[in-house]
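In this view, the complex is presented without one of its protein chains, the others remaining in place.
Now for chain A:
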């Protein structure tokens, strides 16, 4: 299962065992180079977006509530409740704001985030 990605990445970072990533329950993942991803499994797929909420600067998006707005899969920041598309990273409150996204792969044992050749 591969989620939204524009280019095939050349390196993958192991995020967690597959069983650890439960539906609608995000986790934070430390990426090489010090960035952080918020990783989710929802009814519609696997998503990794920047863990830092651009409206507050805090690394908290993995702790947000997952759901949908008119069918678009979303996460709401736990701080000021700004909502982002999990697919595109776009803010639904301010179209000028966008989270970076990464491709995700789950081979049934390990969930991995594609980190090279992408943002």
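Things to note:
Basically, a residue touches a chain if its C-beta (ideal position, glycine included) is under 8 Å from a C-beta of that chain, and two chains touch if they have at least 3 such contacts; residues count from 1.
Quick note on the criterion: contacts and distances are computed from a predicted model.
Considering only "Secreted protein", "assimilatory sulfite reductase (ferredoxin)", "Xanthine dehydrogenase YagS FAD-binding subunit" or "Branched-chain amino acid transport system permease protein", the record for the omitted chain gives "assimilatory sulfite reductase (ferredoxin)", by its UniProt protein name. The omitted chain makes contact with chain A at the following residues, 13-16, 20-25, 27-30, 34, 36, 39, 42-44, 52, 56-60, 63-71, 73-74, 76, 78-79, 81, 83.
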